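Missing here is one protein chain; the remaining ones are kept as they sit in the complex.
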Amino acid sequence: MDIKKNIDSIRNDFPILSTSVNGNKLVYLDNAATSQTPNCVIDSISDYYKNLNSNIHRGVHFLSQKATEIYEETRFKFKKHLNANSTKEIIFTSGTTHSINLVANGFNNSLKAGDEIIVSSLEHHSNIVPWQMLCEKTGATMKVIPMNQEGELNLNAYEDMLSKKTKIVFVNHVSNALGTVNPIKFIIDRAHSFSAKVLIDGAQAIPHFKVDVNDLNADFYVFSAHKFCGPTGVGILYAKQSILEDFPPYQGGGEMIDEVTFEKTTYADLPNKFEPGTPNIAGVIASGIALDYINGIGLDNIKKYEDELLSYATQKLKTINNLKIYGTSQNKTSVISFNIGDIHAYDIGSIIDNLGIAVRTGHHCAQPIMDYYNIPGTIRVSFCFYNNFDEIDKLVNALNRAVKMLS
Amino acid sequence: MDIKKNIDSIRNDFPILSTSVNGNKLVYLDNAATSQTPNCVIDSISDYYKNLNSNIHRGVHFLSQKATEIYEETRFKFKKHLNANSTKEIIFTSGTTHSINLVANGFNNSLKAGDEIIVSSLEHHSNIVPWQMLCEKTGATMKVIPMNQEGELNLNAYEDMLSKKTKIVFVNHVSNALGTVNPIKFIIDRAHSFSAKVLIDGAQAIPHFKVDVNDLNADFYVFSAHKFCGPTGVGILYAKQSILEDFPPYQGGGEMIDEVTFEKTTYADLPNKFEPGTPNIAGVIASGIALDYINGIGLDNIKKYEDELLSYATQKLKTINNLKIYGTSQNKTSVISFNIGDIHAYDIGSIIDNLGIAVRTGHHCAQPIMDYYNIPGTIRVSFCFYNNFDEIDKLVNALNRAVKMLS
Amino acid sequence: MKIKDIQEEIIDEFGIFDSWMDKYEYIIELGKNVPKINEDDKVDENIIKGCQSKVWLHAKKSNGLVQFYADSDALITKGIISLLLRVLSNQKPSDIIQANLDFIDKIGLRQHLSVNRANGLNNMIKKIKFYAIGYNNK
Partner (left out) sequence: MKIKDIQEEIIDEFGIFDSWMDKYEYIIELGKNVPKINEDDKVDENIIKGCQSKVWLHAKKSNGLVQFYADSDALITKGIISLLLRVLSNQKPSDIIQANLDFIDKIGLRQHLSVNRANGLNNMIKKIKFYAIGYNNK
């Protein structure tokens, strides 16, 4: 689908885009925080509760079977989309953060003092804190891949820090704060040559281009539905089957067990072992609809269109005096982090919000990046395929107005 | 509200009740597994995505503020409903199972070999397995409060097993398999006299009567939204503030931290410390609407009406030859577990499903109860305030027909 | 008779029923007529996982054909097993392995019977094919 030609009809799929904020039509440029939701996804949630709602997996009755079937079909959709080997490798969680914690917990027993784990300096807090907690428990230590001014990782430094002591490497596919696309295939490959496992945080990648976990040979790949037009409260964890089989269960509960007595409990097979309790059934099913929706538009088309938005916006923003962009890698998604002179990001964000323009200001849950640049935060605009060029013009006008007021 | 007089209009609030299953109008009697969802709750989810969808807590823009405000108002609703002391005592999770795992994890560092924890024999697997995992990690041992033929706990035995070694007691308020209402105030009181902490699994209580955590003096009280007409993927954890402050965080991620560097992370205040990552925002808000809905009908009215359904159904079921009810406590909610002769529960469930009647068959995630009665499972019917007497007649007719076919 | 032909036969038989209640009656009848298996064969390693009711299955080979014996504590399950065994018992291992069991869909079993839910039916078929593979390699 040619997005440029169909942009009006695509925008019509997203009811929130026609709401107004403070008397102005909403210009939503905070897509890296959460994406908006098309009618088909919203409707799938209503339809679920109107026609299907039922607890899954254990019921003999019609609704329960039907809901179970669709839930499991959704698992298959993600398996196929990611090119995983089996639906046993797809675990539904409540979000990227939950997925990462589940994986970190899996290393509780195998990691020990003297072991090393490697993180990149571009990570979201969700991909730092669970590992810090793991280090505290196990005595392992954390090394940090440094970055450069462009917001890219220093791969030589990475290669130097790899050793037989390295057990886990965790890096995001795309930085949420800067948009940098990291060379994860290389990173995974090098880590594997030292038998280290690699987790890729794909929260900012899945919405923007096609990902093939088999080709990447990632051990773990995690992301959230709410970032690719899906609902809140759903995460997806891809992990290699052999690893999941060795992992201890993360949480205990119903569904994840085979037999329970007070003396001894045996766990169910994959994927149930990692999905105790009643899952977010409506949310999972709606996530599958969201996946269908972006595949319907086509991720290649999305990438092409968003690249155009990115270059148009970058060029336009550069016309503003003293505007400095953080994250200038050649390979980046449609995210622009910037500051204007020494005006506080928060002042600008407040004023343009009043003009209906939603951007994010602050550290974007990536304080280490801010520390690197020695700034308290940035203004971040992040695009989705439903944004248009007109909205970029509005952004630039609003910024100019804010700068005038604040100088 | 007099439910009996208004039953038709109440039923109209639930669109799923007018669907048909295998050509018959759905008779939904699997409410203990999950309850159905009224229009106001379904609409609140759509409204959220159409007007408000945004990541909360960190955005300066209008949508983010508005969503944050409503999310936090929802926390206040639950604080008020439970009569908690502060919104800091209300943590949103993804379900009862998640809540229990969070609490069990909190004892990881303080529990040790030689300590004892006490469980009741009426528990759901979700309130057994996380504690077994905790025992495995810490070397503590688990004692089990025995039950009697009526499905009631043996309180003398409970008192005998309490000692200075007892650190935690975890019991459900209402048994999901049998409906027994446990004397938790007594249980909590006795445990406290040995300075043990008590977790109450209220998944089956909150939908059916009013609960006051302050009056009960529970240390932890957990439940799921999908059991009281709310959406899937939302759990509520009440816990005393002082305990939560001492607890280590459960999961690491965004929002739950104050400052992150690679050297050291400081955690945010309550409740954020326990809510890392993007929560199920739409789901949490909709849970608040569900709470308003049942409060609008009135929990006292609900209790009264469901008691009537229970006694009518019990009396009717007893007309079936060889029908044996498991769980005959004087104090029970509207749940009836039974078998008919030696016909397999699964055979009956399949046939009445074909007649449109949804019940649950099996062990109901409470294998220890089935072991006690030495049966593989039961047929369980469980009522909600939107069920009516006609549906009970249909159930009994269908059961009679199934028995005839299977004998 | 060939696997394919037996399946046709079953599809024909089910064709005469108007409603699923009638099909149930028939399946239950079939269930009642399944010969009990030896109590000695009702051991844990013969249990098929993932069924709501207990299912035991074991096999023998004679004259190059595999015979299956199965039992369950639920009647409907037994009826379904008897259909499976009618199609697959007393066949050559290689035929069993290659069998495409489309009668299950054609008579509407998959949509209508909750065995499917917990992968029970699939697990039965899997176990039957496992036996066949085992005998084929011997």
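Letters are used for the chains, namely A, B and C, taken in the order the chains are written, and counting of residues starts over at 1 for each.
The criterion applied here is as follows: a residue touches a chain if its C-beta (ideal position, glycine included) is under 8 Å from a C-beta of that chain, and two chains touch if they have at least 3 such contacts.
As the structure is a computational prediction, the values presented were derived from the model and not from experiment.
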Missing-chain contact, candidates B:His61, B:His81 or B:Arg360, resolves to B:His61
Contacting the left-out chain: of A:Pro146, A:Pro183 or A:Pro376, that is A:Pro376
Among listed residues A:Ala33, A:Ile117, A:Ile236 or A:Ile351, the absent chain is touched only by A:Ile351
Even though one chain is not shown, subunit A touches it at residues 22, 343-344, 346-347, 349-351, 353-355, 361-362, 376-377, 405-406
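Here is the rule we use: only the chains that are shown with their structure count from here on.
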Max Cα-centre separation from subunit B goes to chain C
Taking each chain's centre as the mean of its CA atoms, subunit A sits from subunit B at a distance in Å of 31
Per the C-alpha centroid definition, the whole-Å distance linking subunit B and subunit C comes out as 38
Multi-chain contacts in subunit A, i.e. residues touching at least two other chains, fall at 58-61, 64
Where subunit C touches two or more other chains simultaneously, the residues are 52, 114
